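Only one protein chain is missing from this complex, and each of the others stays in its spot.
To keep things simple, chains are lettered A, B and C as they appear, and every chain counts its residues starting from 1.
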Amino acid sequence: MGTGRVEAFSDGVLAIAITLLVLDVKVPVAGPGRLAHALVHEWPTIGTYAVSFAIIGIIWVNHHALFDRIARVNRPILFLNLFLLMAVAFLPFPTALLAAYVDKGGPNSHAAAAVYAATMSVVGLSFLGFWLYLARTPAVRVASFTDDDARAALRRTVVGPVVYLSSVVVAFVSAPACLVMYAFVAVFFAMPGAGSATTPGEDPAPARR
Amino acid sequence: MGTGRVEAFSDGVLAIAITLLVLDVKVPVAGPGRLAHALVHEWPTIGTYAVSFAIIGIIWVNHHALFDRIARVNRPILFLNLFLLMAVAFLPFPTALLAAYVDKGGPNSHAAAAVYAATMSVVGLSFLGFWLYLARTPAVRVASFTDDDARAALRRTVVGPVVYLSSVVVAFVSAPACLVMYAFVAVFFAMPGAGSATTPGEDPAPARR
Amino acid sequence: MGTGRVEAFSDGVLAIAITLLVLDVKVPVAGPGRLAHALVHEWPTIGTYAVSFAIIGIIWVNHHALFDRIARVNRPILFLNLFLLMAVAFLPFPTALLAAYVDKGGPNSHAAAAVYAATMSVVGLSFLGFWLYLARTPAVRVASFTDDDARAALRRTVVGPVVYLSSVVVAFVSAPACLVMYAFVAVFFAMPGAGSATTPGEDPAPARR
Partner (left out) sequence: MGTGRVEAFSDGVLAIAITLLVLDVKVPVAGPGRLAHALVHEWPTIGTYAVSFAIIGIIWVNHHALFDRIARVNRPILFLNLFLLMAVAFLPFPTALLAAYVDKGGPNSHAAAAVYAATMSVVGLSFLGFWLYLARTPAVRVASFTDDDARAALRRTVVGPVVYLSSVVVAFVSAPACLVMYAFVAVFFAMPGAGSATTPGEDPAPARR
């Protein structure tokens, strides 16, 4: 089985998950002349929308970079991919949860941020598992992706889970800090030259030398 | 008509159905400090999300394997496929129903599980009908898919409806047992070497010899 | 501009509209032991889901048959298509409306059925407009689709709007009758040999002679 249909299906799931995020931005019920005020109080919803949109966008970019290294799809890849998609397609829930509780403070905001951070950790670990499988299974890789490339990719991919798992700790300190942290991660990935094997860019050399 | 566009449309419907599942995971309304507790009580929602996601994922895999055997699409195939998609696209409803009632016990939990099991039975019978049609209509099959292959595929596909119809009985005993049963089916299909003509894998030999 | 991307976008919209229908099947709130009863009372929701799913499925089939006759896409075709998609993507609303009121009887059920019938009329008239444009604009057609074919297609396509506009009248007599009428239309189109230029099938001869 080639990678085409798995990629098309994954693209579909990611495109839908990223577009469903807006459904959690609810129209506020406001008394006469109070709508502008009510909309300003919706900042957590807008903020979490933007951050989650950026994060799923980056996941999509990374997913492509991953499948660019895969030559043929077998059963383990199919189910690793379904597991990864299950975590990503779940993101609209922690996004809505964080939007509802991030500005409430106290243990509720920490719990909401922790669920978000835990979901992102699962996403990060899924990617790590994928690259680990590729490193150990040369038969499924494209020829240009060598053992050295695979080890380098693995080292760089470890950054994701480390950041996301440590954000679980941040969640218990401050939920808004957690959101800001993710916004920084998104901006970092959007900048040219971000050091990840899993991001495409002007210089594919590191991963394809 | 080639199979390309039917497969693309079906992939779209399956990708959307699998991603819509998260919309039934609702943000709980919790008093101060009670969110963690409320989230733990959401286990049925998380559990049914994971099981239904895995099941639609497997349906997607099986749907591909099915269309790999089809060389040209005619009207009966078009409408068999629409009927199958109608059942699969309906799954978010029984999923939400089971999530709402699985931990309530009594006749309500049985009714919810029975609706889930009935929907899965329709899915299983649709696949069976598809393979039956292929077995009887060599003209629509790819050349490498022989009469013997078709009979073998049919024998293996019978397992699905048998499992799903028997889960209707399990539903009336215990709704959580029903959910656990589906989780096992999902794990079983994810393991290498699962004996189904409709799953792709390392050894396509049995179905393509 | 080739037809590929317009068809892919249209397929996406149709796949999403058909899959969103399930969101209007709501989980009933039922007292202990009352869920089975409550589910039986949901028959209008299940019935309208099945009918609308079948109708959008048939629209998808007809949309393909239409674009099979188009060689190149220009601005009028682009906007005719957007108008058609606007009507089809709207169908989840009249479906939910009909589901909510079909069994209530009286003027409310008639109004709901009339909205459904009016939406279907717009869909039918859009298709008619499309075929009319093709009949008058040979430059956009594939070579094998002659003037005679175009006139024949037009004559057969007229059936749709006639049926749908007359269902507006039926709506004011009985809403359930309207639903049954659409179910019959769906079954009619699913049968082999249904006399429409816009349905693919075993004998493309009439439209392609």
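Keep this in mind: a contact is a pair of C-beta atoms (placed from the backbone, for glycine too) under 8 Å apart; a residue touches a chain by one contact, two chains touch by 3 or more.
Fair warning: this is a prediction, and the values are worked out from it, not measured in the lab.
Peer 1: Consider the whole complex, including the chain that is not shown, and state which of C:Ile16, C:Ile55 or C:Leu134 touches that chain.
Peer 2: Hidden-chain contact among the options goes to C:Ile16.
Peer 1: Which residues does chain C use to touch the chain missing from this display?
Peer 2: 1, 5, 8-9, 12-13, 16-17, 20, 23, 74-76, 78-79, 82, 85-86, 89-93, 96-97, 100-101, 106-108, 111-112, 115
Peer 1: List the residues of chain A that touch the chain left out of this view.
Peer 2: Within chain A, the residues touching the omitted chain are 7-8, 11-12, 14-16, 18-23, 25, 27, 30, 32-36, 39, 49-50, 53-54, 57, 60-61, 64, 190, 192, 199-202.
Going forward, only the chains that are shown with their structure count from here on.
Peer 1: How is the touch graph of the chains shaped: line, ring, star, complete or other?
Peer 2: line
Peer 1: Scan chain A for residues touching two or more other chains and write them down.
Peer 2: none
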